[in-house]
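Shown here: the complex without one of its protein chains, the others still in place.
Now for chain A:
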């Protein structure tokens, strides 16, 4: 009997071994995968229980979680409302998220790898779960000025610190109130979201970094000029024929200057003068001489045709490829299929102002844990070497002329050299213009690079221009930075 009993004991042992194994497989080997299963509501409820970290801009709270009695435990609030919507985005426990809320979620929700030890400490200390605080690079004063300056116009503003890439302002109008989308009333949120999507003014798109992008118009001339200087074949004093109009090669269309006249009295016109007066004909001639490849190469150094994360992905600005001479000529003053964003144009100005060194733009300054320990801090990072220093100085001088006594004088500030360039881009016959300004100041040692776009003629009709509408907005933003 004992022999049989021994065998049965072994069977019992094997049965328990199977249980030890099966529990280990589920609780250790497969645990991570099971936690990620979309049907696993436990992970979801856990995320509700975590007090999401706040988002701060220079001491101003722009997103925070406050306790509620409902099953989600916390309600996300945006005390500044729509002012920071393009930066923070929104967070909804059931309906998704956007912006910093989405792309810094690991830190905000306390699940990033760098918070693992903190989680262990928390469990030992018996503290409630809490996410890390994200401090953004936005300067609240500059942000407010930019927002107020845009007013009820459709458009976007980006201001960057050229030496670091820190984004000081990011505004898009019209926009939405993130508080509405953060509501725990799912149906109300879905309805509101649908209404925002259906709105013709597209309040959900971030005009500062993406959205339906605009042609840059004459503001693109600085990139064509940069390509010319970089080639070594041109200087600010290089001369171009100065006709009233230019018949584009192999095409019936003609290019005119915005004045419908020649660019000054001479038979020829210099690059400097073309930029100062924002003449299209010489720029088209230059573009054709350079060829689309050279312009594209220069544009891509500034960031065109590639995506940049701030940390949410910004729209990819476009310089098209495979252009014939006629189309290349049109891109010489930022028309045809060239499309860009204020972020891209601000990056371009920032690079020129920073001796050709393009710093990677970012919104995130610092991430701090619950005990204010720094989990991650921003380090300036060179994104590209765009242009040699000598060319930068030459181009800056041309941009300064353009503002001081040229077609971009709407951004002139007493006692400060502002370098800049306006643009008044056509979107097709009878379509409203997109109005631009991009530049930096002070020209010698810039503290801020800025780009402004205003869509729909700035609500003024076809008599508006970048210099009338966009340049004054940029001026206010620059002043806000310099007056600090």
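Odds and ends about this structure:
Quick note on the criterion: a residue touches a chain if its C-beta (ideal position, glycine included) is under 8 Å from a C-beta of that chain, and two chains touch if they have at least 3 such contacts; residues count from 1.
Assume contacts and distances are computed from a predicted model.
Note on the omitted subunit: UniProt lists it as "FtsW/RodA/SpoVE family cell cycle protein", one of the names in "Na(+)/H(+) antiporter subunit D", "Sulfur carrier protein ThiS", "Iron ABC transporter permease" or "FtsW/RodA/SpoVE family cell cycle protein". Among A:31, A:195, A:244 or A:374, the one in contact with the hidden chain is A:31.
Where chain A meets the missing chain, the touching residues are 1-5, 8-9, 12-13, 15-16, 18-20, 22-28, 30-31, 34-35, 37, 39-43, 45-46, 123.
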